[in-house]
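This report refers to the structure that appears directly beneath it.
Apart from one protein chain that is not included, each protein chain of the complex appears where it belongs.
And then subunit A:
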Amino acid sequence: MSRKKLITNVVRYVLYALMVLFFIWALQHHYLASIFTESDKFFVMLKQHLKLVVVSSFLAIIIAVPAGIIVTRKSFKKAEWLVSNVANLGQTIPSIAVLALMMGVLGLGFKTAIFALFIYSLLPIYRNTVAGINSVNDKLIDAAKGMGFKPYQILFRIELPNAAYSIIAGARTAIVLNIGTAALAFLIGGGGFGTWIFTGISLFNNDLLLSGAVPVILLAIMADYLLRLLEYLLVPKGVRRSAKTS
């Protein structure tokens, strides 16, 4: 256990060191200059990017979590395989193809990009919700039922708290993925940091490329960190340990 911890820590600090070196290297070559010279543009893209991620993730959570709850109800159990297969199919399509398909239906623009990102983040959230609820020990449900819990009390007091770890982990995965995928939104006119990244690629302009890419990376890392913090606050203390050891 402590050995494992040691290795994770070593890997983590090596990564941190590499990142710091990378920044020193990038700054020395003025590769991040655009962020400072064109900062109004930078903030517009930052806003676009965040809007893409926040709106699409929010929509995905409020659709996928309830969907996961519904298919795990006793009367809907039979529909589970159908819903799960549709969701799985959605995930097997590459993200860029989803964007292209959506463009065909909805045309170019910001809304199309949001819709594509939304579709793409449904699955991890849905799948983790279903897995989390299904992993709650049947004995607990039985005990709760035997003690006179009503069905909604079983859901809110037993199933959701005990599945919280898995559900939030699903949302975290989806959001972090979304931050990266949102860079593709530029391709269908959705804006975001993709604007600089793709322009940088086509012009062989390292400055533009990195000024777009580095903020995306930092955003993803920050989101991951914040969501882990949220996870820590939302998951009941008694469940935290068992979730980590399993």
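Convention: a contact is a pair of C-beta atoms (placed from the backbone, for glycine too) under 8 Å apart; a residue touches a chain by one contact, two chains touch by 3 or more; residues count from 1.
Definition applied: contacts and distances are computed from a predicted model.
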Request  = Leaving aside the chains on screen, match the unshown one to its UniProt name from "3-isopropylmalate dehydratase large subunit", "Cytochrome c oxidase subunit 3", "Quaternary amine transport ATP-binding protein" or "ArsA family ATPase".
outcome  = "Quaternary amine transport ATP-binding protein"
From A:66, A:94, A:107 or A:236, residue that would touch the chain that is not displayed = A:236
Request  = Would you indicate which residue among A:90, A:161 or A:180 is in contact with the undisplayed chain?
outcome  = A:161
Ask   = Quick one: which of A:108, A:140, A:203 or A:222 touches the chain that's been left out?
value = A:140
Note = On subunit A, the omitted chain is touched by residues 139-140, 142-150, 153, 157-158, 161-162, 164, 236-239, 241-242
